[in-house]
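Yeah, one chain of the complex is gone here, protein chain that is, but the others are all in their spots.
Then we have subunit A:
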Amino acid sequence: MATTQQSIFASYDKDPKFYDEIFDEKGNVKKVYQTLFDLYSGHSSQDFAKLNDKAKASFFNQGITFQVYTDQEAKEKIFPFDLFPRIIDQKEWDIIERGVLQRSKALNHFIWDIYHDKKIIKQGIVPLDLITSSANYLHQMIGVDPPGGIYNHISGTDLIKHSDGKYYVLEDNIRCPSGVSYVICNRTALKRALFGVFNHYNAHTVTDYAQNLLEIMESVKPRGVDEPNCVVITPGVYNSAYYEHSYLAKSMGVELVEGRDLFVENDFVYMQTIKGPERVDVIYRRIDDAFLDPLEFRPDSALGVPGLFSAYKKGNVCLVNAPGTGFADDKAVYTYMPEIIKYYLGEEPILNNVQTYHCSRPDELKYVLENIDKLVIKPVDEAGGYGISIGNRLTQEEIEKVKKTIQASPRKYIAQPIMSLSVHATYIEESESFESRHVDLRTFCLQGADKEFVLKGGLTRVALKKGNLIVNSSQGGGSKDTWVLKK
């Protein structure tokens, strides 16, 4: 027993600089992982190599792939999956669940206020420039009342656990965050590969997500509609998340459509079917704002539906999420989240924000320029981990280059202390053993007119390159099944 344990955890690094999810400071396995650890230790590295192949085959068979865009080409890849699940106990999960729900509600209030009275700006809590300078602030949304008063039906809040053992929010994603299909597929794959381990743990299911999403969509149906017709709209098969679009449509039992399948007549939206036009009431759209309606936004968009926006404005169709939410998940707005939560909900934030420096403020810019080696520099409006510089990984030459970039457009950048993402045991193919890798956690929170839901689980993203801190799938990250335990 001891020898096999030696072999599969042999190359496991215990670095006291990082919070380890599995081992405590003394190097002992944490209670919640003990059973799993014992079960895994009973297998040889050959067993795991075999299991890993099985799990990979399961992904191939399910057709779960994504595309990575490089300068030259787009590549189809399977999403790297990991055999060692992350386990979150009920007490810890309770904080996360209440915390992400709080943020998602506060953001909804915030977006409503900005597109109506702008009271939070008038009160001097959030600066006007921060909103109007955002490319994702849509003046077309001013005064529009979305069905049910909901803007961010789906929110994906990214959390990390710092070396102090506390969760911190990295960012809130409210422009149709992706990744939920991987959560469900990870569970399926792990069940196929290691069915036995589930007998020892009582984890919440994650497969109820689609049912809840459908209920949320139905709760924001247009006025006067009894049984709403819901659809998922995708940019098409070439989109990197096409698998997820089709997965969600299939598991909700609704149609997956492209822009050309829909048309607008007299401000109502219809779907072309072989039986003739059929009215559409709620659209889960996985198309960016700019491409939704060529008559209102980008005229060269071939993905959208001409006239869709005026149907939406009239309340004849509901878009999930609403257009124009993007200004609120801007990384510069993120830094005001504690104030935003207090202002709208009168509550203290449940989850911590990472200390942030705004390069648009002269004194903070000065600090950033002088301390780049201790900071992470992020552009405020890029998603997917693009354009991030990590200070202590840069050469002197690179630092000078970053400084110049920031100085050229300070509003575009924020800086945060280098947070040490916690580490977790992860199966590494090359060494055929478990090694420690940095992880974060994307949560999925839904809110509708009379209902809210947080997926008990989430996407634990893993930075597969040793020592790497960027976990996005577009940057070579993998993922883990994530168990939230029942009592």
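FYI, a residue touches a chain if its C-beta (ideal position, glycine included) is under 8 Å from a C-beta of that chain, and two chains touch if they have at least 3 such contacts; residues count from 1.
The definition used in the following text is that contacts and distances are computed from a predicted model.
Missing from the rendering is one chain, named in UniProt as "Transglutaminase-like putative cysteine protease" (options: "ABC-type oligopeptide transport system ATPase subunit", "Transglutaminase-like putative cysteine protease", "Xanthine dehydrogenase family protein" or "Oxidoreductase"). The hidden chain makes contact, of the residues A:32, A:51, A:225 or A:295, with A:295.
Considering the whole complex, the residue from A:179, A:307, A:349 or A:391 that touches the absent chain is A:307. In the complete complex, the hidden chain is touched by one of A:39, A:121 or A:369, namely A:121. Of A:267, A:432 or A:452, it is A:267 that touches the chain left out of the display.
On the side of subunit A, the interface with the absent chain consists of residues 118, 121-122, 124, 128, 132, 139-140, 142, 263, 265-267, 294-296, 299, 302, 306-307, 309-310, 313-314, using the contact rule stated above.
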